[in-house]
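One protein chain is absent from this view; the other protein chains keep their places.
Think of it as A and B in the order they're written, each chain with its own count starting at 1.
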Amino acid sequence: MAGRGGDRDVTRRSMLGAFGAAGVAAVAGGALGLGGVRAAAAQTLGQNEPLDAALKRVFGGRPMKDGSGMVKLDVPLIAENGSVVPVSVEVSTPMTPQSYVKHIYIVADKNRIPIVTRVALTPDSGQAYMGANIRLGETTDVRAVVEQSDGTLLAVKREVKVTVGGCGG
Amino acid sequence: MSEIGKVRLRLPASIKPGDVVRVRCLVIHPMERIERDNQGKIIDKKYNYIDKVTVTYRGKTVATFDTTQSVSENPFFAFSVKATEPGKLTVTFHDTHGDTYEGSADIAFS
Partner (left out) sequence: MATRWFAALVLAAGCATAADRSEVPRWTSRAIPEARGDVHTADGRRIAVRYPGWTTQDFGRFRTYAYDDARPAPAVQRATPPPDLVGDASRGRALFLDRAKGPCTGCHLAPGDDVWPAGSVGPDLSTIGDRKLTEAYLYQQLWDPRVTFPSTIMPPWGAQRVLTPQQIVDLVAYLQTLRGPAPPEKDPDRNPFTRRKPVGFGDNLDPTNNPAVVRAEDAETLWNARGPAGKSCADCHSGGGRKALRGVAPHYPRYVPAYRRVMSIEDFLAVHAPETTGRELPVESADNVDLGMLIKMSSDGLPVAVDTTSAPARAAIARGQATFYKRVGERNHACADCHTPERGAGKFLGGRLLGDVTTGLTRHFPTWRTDRAEPWDMRKRFQWCMTPLGMNMLPADSIEYAELELYLTQFDNGKPMNVPGIRH
């Protein structure tokens, strides 16, 4: 956080995110004609922005509880190559219609596009589990943010060291 | 040479009713990254990447991935589904150029 100027900027961004989603979707959908709302809504998920702005935009400053113990984030501690880094998340809470894991987010702190993916789950998933191969631009913390059906947010993070270069490659 | 949009799905070899099944899938896709010009300015164009993946089982959506350019080329995804009854599992990938690619597998009990 870089003082008031930075804060104000972040607030403005998050306002745009909160109010702007529907409007942006309508405009972009019309202009681009690409599956309309669906394409534009997803576009707003992945934006070139700093981590703080991404977290405010997506989670609106809601408190996050420490998820360790419940959320298992599996990432390599050393990624030989940042282009393909396998990530998986498993949450140990049951998936019932009354209480289930609604979303799992993957966030890469130092990526230019920090929000990597958001997985929407249903009780029919049977288990709160996801896996994906992700890109990491450099050594960074990778977070899993879990949103439960009652709105509770749980977060865990682990550092992934990214190896680049080396002579022969 | 493989074309964009080839899909592969993998399920466990043997599934029993009520199993929570882990499914793996991959689609051949470039997942175009942001490019920059010589001045380091982002080149403004409609980058082609997969931004949504939907999983349906017996016609009902069980999971949806919203994805960004921070996902790898030739993306791989894994998820679970509770196998209650025999039926079709379909994974559909949508990209920002409006194309969709699909892979499906039958969940059957052994």
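In this text, contacts are C-beta pairs under 8 Å (C-beta built on N, C-alpha and C of every residue); 3 or more make two chains touch, one makes a residue touch a chain.
Everything numeric in this text was worked out from a predicted model, so none of it was measured.
Participant: What residues on chain B make contact with the chain left out of this view?
Facilitator: Given the touch definition above, chain B has residues 1-3, 6, 8-10, 24-26, 28, 73-74, 76 touching the missing chain.
Participant: Taking the full complex into account, what residues of chain A touch the chain not shown?
Facilitator: Touching the missing chain: residues 76-78, 80-81, 83-84, 86, 139, 161, 163-169.
One rule holds in what follows: only the chains that are shown with their structure count from here on.
Participant: What whole-number Å value describes the gap between the mean CA coordinates of chain A and chain B?
Facilitator: Centre separation, chain A to chain B: 17 Å.
Participant: Across the complex, what residues on chain B touch chain A?
Facilitator: On the chain B side, the touching residues are 20-22, 24, 33-34, 42, 46, 51-52, 57, 60-73, 75-83, 94, 96-98.
Participant: Going by the contact rule set out above, which residues of chain A touch chain B in the complex?
Facilitator: For this pair, the touching residues of chain A are 32, 34-35, 38-39, 42-43, 45-46, 48, 83-86, 88, 95, 108, 111-122, 124-127, 129-135.
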